[in-house]
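A single protein chain has been omitted; all remaining protein chains appear in their positions.
Coming up: subunit A.
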């Protein structure tokens, strides 16, 4: 069974009286453990597609099935529940909470689930921070970390609750090529180690080099879907 199944997915934005179609009938399946990149020119609909898969936005038509359950009819509270337990996000601008330390930023995501004891939480967060190479920077706040380190914290935050799917929207856009490589290596490692599904949206050819599946979007439609071994 696929982790995600999109059938005839459409999204139309209303700009005043004008209807702007962002997605025009997307059919796609993503299996568990995939490392997929969605690419395409600006305005092609990459981010919209990622938002739909990430339960952040609702489609105008078509169906999204996540882990065997249709999410089309879920209300905003139920969608938040799906995101809370099943999804991790990595953003282009990291979006860490500036007043929290690296440790607390990662812990934040797991506290929402609230099924771990304080000690379990601490051990889990510390072991993940060590895994992303920030074990000795747990007490640092985002303004004391470099861009690459911030993105590592964001990756740890996305992975801490062991989600079924991690969505990364242009995760290397603000990083230099060396740091981008390190971050991508890390995500690849996590994908292989934890079998977490990763979907990226990007312009960055370096990211595409790492992907095992490349999906190209043009004018709201899939124009290419290529798997690599």
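In the analysis below, contacts are C-beta pairs under 8 Å (C-beta built on N, C-alpha and C of every residue); 3 or more make two chains touch, one makes a residue touch a chain; residues count from 1.
Everything that follows uses one rule, which is that contacts and distances are computed from a predicted model.
The complex appears with one chain absent; UniProt names that chain "Putative ABC transport system permease protein" among the candidates "LytTR family transcriptional regulator", "Putative ABC transport system permease protein", "3-methylmercaptopropionyl-CoA dehydrogenase" or "Cbb3-type cytochrome oxidase assembly protein CcoS".
If you put the hidden chain back, the residue from A:95, A:127 or A:146 that touches it is A:95. Only one of A:10, A:57, A:162 or A:219 touches the chain withheld from this view, namely A:57.
Touching the omitted chain from subunit A are residues 51, 54, 56-57, 76-77, 80-85, 87, 89, 91, 93, 95, 97-100, 107-109, 111-112, 157.
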